Each structure stands twice: as C-alpha cells, then as structure tokens.
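Of the protein chains in this complex, all but one are displayed in their positions.
Chain lettering (A and B) follows the sequence in which the chains are written, and residue indices restart at 1 in each chain.
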Amino acid sequence: MLKVGVAGLAKNTGKTTFAQTLLLELESREVRFGITSIGFDGEDVDTVTGLPKPKYYLPEGSLVVTSRSLLRLSTARYRKIREYPSLETPLGPLVLIETASSGSLPIAGPPTRATLRQVLEDLEGLGARLAVVDGAFNRIAPFTVLDAVAVTTGPSRSEDLKALAEEVKVIEKVFNLPRFEGFPRGLDPGIYLLDEGGGGLVRLAEGEFFCDELPPSSGSLRRGGTLIFNSFVTLRLATYLVRAVKPSSVVFRDPITLVLSSSSLVEVGRVLASLEGGGVRAHLLGGPALLCIAVNPCRVGLNPETARFEKRCYPPEAVLKAVREAVTKTPVVDVVYERHMSLYELIEEALRGLSGV
Amino acid sequence: MSQGSQRGGSSSGVFKYVADAIDLEFFLVVSDEEEARKVSIEIVRSLGLPDPDVVFVESMNSGSRVRVRSYINRVGSRYSWLSLGGGGEKA
Partner (left out) sequence: MRKLKLLLVALDPAHDVGIRLIGKKLQERGHEVVVLPRDTAPEEVVRKALEMRPDYVLVSRTIGYDFDPLVRLIELAEAAGLRQTTKFVVGGRAVRPELAKELGYDAGFGPSTRVEDVVAFIEGVEVREVSPALKREKPDITRGYTYEIRDEEVRSLLLEIARKTLAWAERRTSPGVERARLVFEELRTYGRRGVDMKKYLSLCDDRVVAFYQGSPEIKGVSVVGEDEVGSLSKMVGAYDPARRVPTVRHTTGKPLVFTQFGTGCPVADVMAIKVSEAWGADGVIHFGPAWEARTEGLLSGYVRYSGDGTPTTFENIKLYARFKDSTTLLSVRAHRGLNTPETVVLAGFAGAELTKVNPVYGSIGGGTDPERLVVDAVASLKYAAGFSLPYDIPTNEELAGVPPHKAFAGMLVSAALGLAVGAKPVLKPLACLSPHIILQGYMEDNYVDYNFAKVMALREIIDAPIWPGEPIGFMTHSEDRVQSSLTTAVHAMIMLSAGVDAVTIASSDEAYSGGPISLMARVDTLRAVKEALRALGRARIVPTEAAAKFKEELKDGIRRVLKEAAYYDNLAEAIYSEVFGTKEEGAYPGRAGRNTVTNR
C-alpha cells in the first residue's frame, strides 16, 4: 500500500483540496483507498478564520479513519469496521469505517506517528492500495512513516513569490538528498561518527538534541569521517558539530527531521548550501519521498480594516511560474487551475519507486 | 440591507449613524455554548448585519445569555459619520 501525506507549509494552502482531487481520481480508476487526517478536515467552517471550508466528498467504498463523534455528521451511509477505544483525541476516540454510499464526512484521525502507523496497518490489511493522510496547519512530523509527501504552498504562506520559491527550492533539495546506506538499522537515537579510517562506528552522544550544545558526557570529537545524526538535532548544533568534526559527509535522519531542525526553511537551505560549498556531502538515512509541490494561489488573511479573515487570489499562472522555476525535477501542480493534470500519474511514479522499478 | 449609496457596504443607509457597533442582547434556549455561539452569529448574519462577533456568552441548563456584536464602523476604517453633523444631512 502506498502511504501518501499532504503537508502544508501553512494553513489554507490547499491540502484538503489536493487530497480531495486525488480521491476523486482514485475513485474514477477504481483504486481502493483509505483516507484520514492528522488534524481536523472537512468541517463546515474553519476553526480559526470562520470561513467556509471544503468538505470531504467520499465515494462509496472509501475506508475512513475519523473520530467517532463526527460520524453523526456523515451524509454517507457507512459500516463500522473497527473501533479504537484507546486512541483518544479531543474529538473522541477513533473509528475505522467503510462508506456504503457516497457522501460527506469530516475527518479527524490519528494525531501522532505511532497512532498513524497503527491505523495505516489496518488500512493495508483491508486491501487499500493507497492511503492518503491529510495534514493540519503546517504540521509534518508524523509523516516520517509515509512513503511520499505532497507539500502544499502558496500566498497563504507568503505573499512574496520570491520567498515562496526560495522555500520550495529548499524543500526539493532536502527531500532529494541521496540516501546513505552504511548505517545499521535499529540503533539507539544519538549522534554517531563513522570513521573512514577503519575505526568503525562510534557514538558521540545519545538521545535527542533540542539544545545547541552537546551534553558534557559526550565523547571527544574526532576529525573527518561521516557524521551521522540518528536523532533530532537543532540546525545550530549540527553546524557547530560539522565545524568541529569537519566530516566528509553528514547524514540526517530523514527530510522531515531536517526541515524541523530550524524554524526557518531558508536557514536550512543556507546550511545545506554552505555544506556543499565546503565540500561536505549531505545524505539522509531514510524518510518519505517528495511526491510533488501543490500550489494554491489564493490566500486567507486577516484584513486589518475589517478585522475579518478574507480570501484573496493571486493570478495562478504567476504563482505556478514562480514555483516551477524554483524546482528542477519536482512536479508542481495547481489542482484547481490546471484541472486536466493527472495526479494519478504522480502516484504511479511513486508506486514504481516503491517497488524499486 | 444597505440602501443605495455611493459607498455601499455596511455603513451606508441608516446604518451610517451608528458610531461603531450594534450589540444584540438576548437569551437563547439552546443546549450548550457551542450552539449558542453558532446561533448568535447566524442571527446577526440573517439580519443582514456585518462582521458578527460573540462578545459574551454564559450557558446554563436552561439556555444561554448572549451579547453579540456587529461592527458597523471599525476603528481605522473610513467612518461613515465623519461627514455628518454641523449643518450636514439630518436623519
């Protein structure tokens, strides 16, 4: 089963619209799919802005994981396949259903990586060929368990098209860093050094690093080799260690951890550029692929004059152009403006990548 | 809601005399705060008033006490009443 997530760089960048478009294509191709969300999608009105939101239209035969309390809002008939009484959310425990007719239903699913993984297993067991996971706000952390991520962006993220393009460039770069094969699976989280000179693998520090300095109990730093961050590490700490160790290669855990290591994507891009400039190769231990960049040329912003949230749209071609020029090989789509584009082709590409073709 | 006027919008017609906002105060026979908020906003909207905001709501078993506001002239916007007064048009 291909596991695809839709993550936004900001709220209102079109995550649900993208996911919905994908579902409709899957329906037309009669692909059995599962759908869920790490947040709350398909409600009538946005939780923050109060503006109407797109509801999820689900065809018959959709496998859906949502909060039990939302089922009463379903206009689709459904049958309950599994209850998860221990998976509690602010909207109640989760439940897995299959729709028996088409209709709409808000979706609020597993909020964490671990609960998402559990639910995805069940979807796969029920024969879904594809699982779509809608995001929330600009959250992305739970998506490390997925195969591919579509990243949505647009003027809701930034009205400066250049800045938007800059970020997209970084996203592409981060997700496309080459994979590193020389690190054994299952090792405890920590910072490791693979000695090129045959000294083997040494752990410099254990745990996850949310501060900018190494704990005093760390081992002494050597020079050279491959510096492996099998943990979260702040970008600042990472750059400090690179300067201290002067490795020939740096390996990050996955693209999402790297993206989270700084609150500024531009900063991440700058660090990667300086690594490259200093002849240090950057890699990833694993993590999802980048399916595509999806663009929503409309933004929802607070109008200071009326103190209300309002929707304003930029010319879609201009936004698409700016973003397409920023990437080298990642497909860029606007599912509303360019309706003729097939998302399924992207899926097929990803499925091929999955099976190693 | 707004009668013909060059500016149109919420602060036209007779509403131009409203300095800033209109408050609606009422008691709703609803089951909880969520419902009270939803209904209050809808009441303001269905009356054709702009920009609803629930100022106060307190809910008990028999219903909810609500004050909901509709902003006619927000601070920083073009005040509809600035051209009134001192020999100007009367209501």
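Following the convention adopted for this analysis, contacts are C-beta pairs under 8 Å (C-beta built on N, C-alpha and C of every residue); 3 or more make two chains touch, one makes a residue touch a chain.
These figures come from a predicted structure and were not determined experimentally.
Contacts of the undisplayed chain with the visible chains, over the whole complex, involve A, B. The hidden chain makes contact, of the residues A:Gly207, A:Gly286 or A:Pro315, with A:Gly207.
Touch with the hidden chain on the side of chain B covers residues 25-27, 29, 33-34, 58-63, 65.
Annotation for chain A: contacts to the undisplayed chain at residues 38-40, 43, 47-48, 67, 88-91, 108, 111-114, 136-142, 189, 207-208, 210-211, 232, 234, 256-257, 260, 263, 302.
One rule holds for everything that comes next: only the chains that are shown with their structure count from here on.
Centre to centre, using the average C-alpha position, chain A and chain B are separated by 42 Å.
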